[in-house]
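Okay, structure first, notes after.
Note that one protein chain is taken out, while the other chains of the complex remain in position.
Now for subunit A:
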Amino acid sequence: RRWKTSDGRSRSGAAGGGEPLRLRSAAHPPAQGPRIVRGDYDGDIHRHMYLQDLFISDAEDKPALSVSEFACHISGCSAVFGSLDDYEHHYNSLHRHVCCSCRRSLPSARLLDIHIQEWHDSLFTILTQKQDMYLCLVEGCGLKFRTSIQRKDHLIRVHKYPPDFRFDKNKKEKGSPAEAASSGGVSPGAAGEAGDPCAGFITHDCGAMQPAGPPFSPPPGVSWLLLLMENSFVTQISPNAARLRDKLGLLRTGSPLRHRISLLLSSCRLPIRHSTCSRDPAEAGSDRPDVRRQCCA
């Protein structure tokens, strides 16, 4: 089966069906030959060492066998690792549950949800004035509190959290640009209130985001979506994309909107930053606040 490259030319499946490679010997420079790979001619060196009576069969002085490194593929993160386990640990610790608005990394999906809800959802802020909204951080407890201070007390008294647990907001963080850009410009919370309850879990800030490189010409039919994604800053993978998927169930099969959300999910499960994406509420069905919280497409 053939596939097209971005410029439309056909190629057969690269290595499968590719030309076998030729190897040349030491003394004969190839007229038109394969690229000479460094180390290709170790065999010739070995032979000549033997001819010159310098042959030692024991594998002393041999360089250690080298192993391919793993590299974190998240934009802006240049960490490399010697083993897959180290890589996975890094990724799971630092990149898996990251808020797309403020780029904080949280240790679990649940804490990420709580963080987003309490920090980046204007509806939440409105509701706190009327009812208990601050959820206990301990899974299974289920209790809610009117203020985050009350919740903090609860965590210390009942769940034995240390009193000096990092409940407070990180002073370097000035507040995410998303807050300013969101409609209504609702401030994160009442003044004097203890800050992000999940702050204690902040582990890493991933650094500058880069756009993903020069645009390429995509297959027809999805150009609007991909152009959009090309031009936006894409951050981290969020498990909250599942919520958007739930949306699909409400739409009838074959509807253009369903198709577009489906495409969005399959090719972009990464939320798009508020400041740069289109904000047409009708498109994304943003009558549901949870959808708006995660992805504003």
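What we mean here is this: a contact is a pair of C-beta atoms (placed from the backbone, for glycine too) under 8 Å apart; a residue touches a chain by one contact, two chains touch by 3 or more; residues count from 1.
Keep this in mind: contacts and distances are computed from a predicted model.
Visitor: What does the UniProt entry say the missing chain is called, choosing from "M-phase phosphoprotein 6 isoform X2", "Transmembrane and coiled-coil domains 6", "Exostosin-2" or "Glycosylphosphatidylinositol anchor attachment 1 protein"?
Guide: When "M-phase phosphoprotein 6 isoform X2", "Transmembrane and coiled-coil domains 6", "Exostosin-2" or "Glycosylphosphatidylinositol anchor attachment 1 protein" are compared with UniProt, the left-out chain turns out to be "Transmembrane and coiled-coil domains 6".
Visitor: Give the residue, chosen from A:74, A:102, A:136 or A:155, that touches the chain omitted from the document.
Guide: Of these options, the touching residue for the absent chain is A:74.
Visitor: Residues of subunit A in contact with the chain that isn't shown?
Guide: 1, 3-6, 13-29, 37, 39-62, 65-71, 73-75, 80, 84, 87, 109, 212-213, 216, 218-219, 222, 229, 234, 237, 239, 241-242, 245, 248, 262-263, 265-270
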